[in-house]
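Omission of a single protein chain aside, the complex is shown with its protein chains in their original locations.
Up next, chain A:
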Amino acid sequence: MRKIINSFIYVIWALIVLVPLALIVLLALSQRWAYPALWPTQFSSMATVLSLLTSTEVLSSLGASVALAVGTIGLTLLIAYPTAMALTYYQFPGKKWLNLLIYLPLIIPGIALLTNIDFVIIKLNLNGRYFGIIAVHSLFCLPYAIKLLSDNLKLVGPQYAAVSQNLGASHWQTFWQITVPLSKNGLQGAVMMTYIVSMTQYLATLLIGEGNYLTLSVRMFPFTQAGKYQLAAIYAIVFMLVTLVPLFLIDSWLAWQERSREAHVSIDRD
């Protein structure tokens, strides 16, 4: 009985996830699917869909998305890691305020924040430029990255760093050889989260980028507004692939590392 209930719940869950996915795939394939038809009345040929998928527009926006995401990851980690270390391991005046400050981008409504940031960015002459956009993307990624990293660093604790220094390592050696490898899980989480948040930024990329960076989300949005569902769906599929594939790759790489370590140990024991 329990088994039946469990598989029932499993099926429901699968449907909740799979039905919208299937709908997107169907939308991408259908040339005509008008109300009140329950099924697409005309499908595009596979060649058409493939040519749409690999069109220069899609590929260039994919390139723009990835370039911004990679830059955002770099900038976010550069700021988030030392901040997380300071918040976790050190006591200093104003620590509570800093903690609050970090979450402000999440607390203040995005649209209000962005129009004002745009003003600042224009003053700094960074509008429409790569660094300007990744700086703003990073602002929205930092709360997540810092939270993930500081929670992880808290778990790791400062004690291994003390051991490393007692054994003669410099601060720099301790950081790269002990602190960073031990906070691998936090880093993984922060990288994945930053990647997704940067990929899904629409308004920031559009406002700050001034149309110079037509990312997947920037291109996709007008299509959904204009009722061009097939194109929107194609962008959505590309979008899902580029967000999910790297996550999957990182995850399987870590799992592979773990497995090879275990295999190694079992050989050692024989």
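In this text, a residue touches a chain if its C-beta (ideal position, glycine included) is under 8 Å from a C-beta of that chain, and two chains touch if they have at least 3 such contacts; residues count from 1.
To be clear about the criterion, contacts and distances are computed from a predicted model.
Undergrad: According to its UniProt entry, is the unseen chain "Na+/H+ antiporter subunit G", "M24 family metallopeptidase", "ABC transporter ATP-binding protein" or "Aldo/keto reductase"?
TA: In UniProt, the chain excluded from the picture bears the name "ABC transporter ATP-binding protein".
Undergrad: Touching the left-out chain: which of A:76, A:164, A:198 or A:230?
TA: In the complete complex, the chain left out is touched by residue A:164.
Undergrad: Contact with the hidden chain only, please: which chain A residues?
TA: Given the touch definition above, chain A has residues 159-160, 162-170, 173, 177-178, 181-182, 184, 261, 264-265, 268 touching the missing chain.
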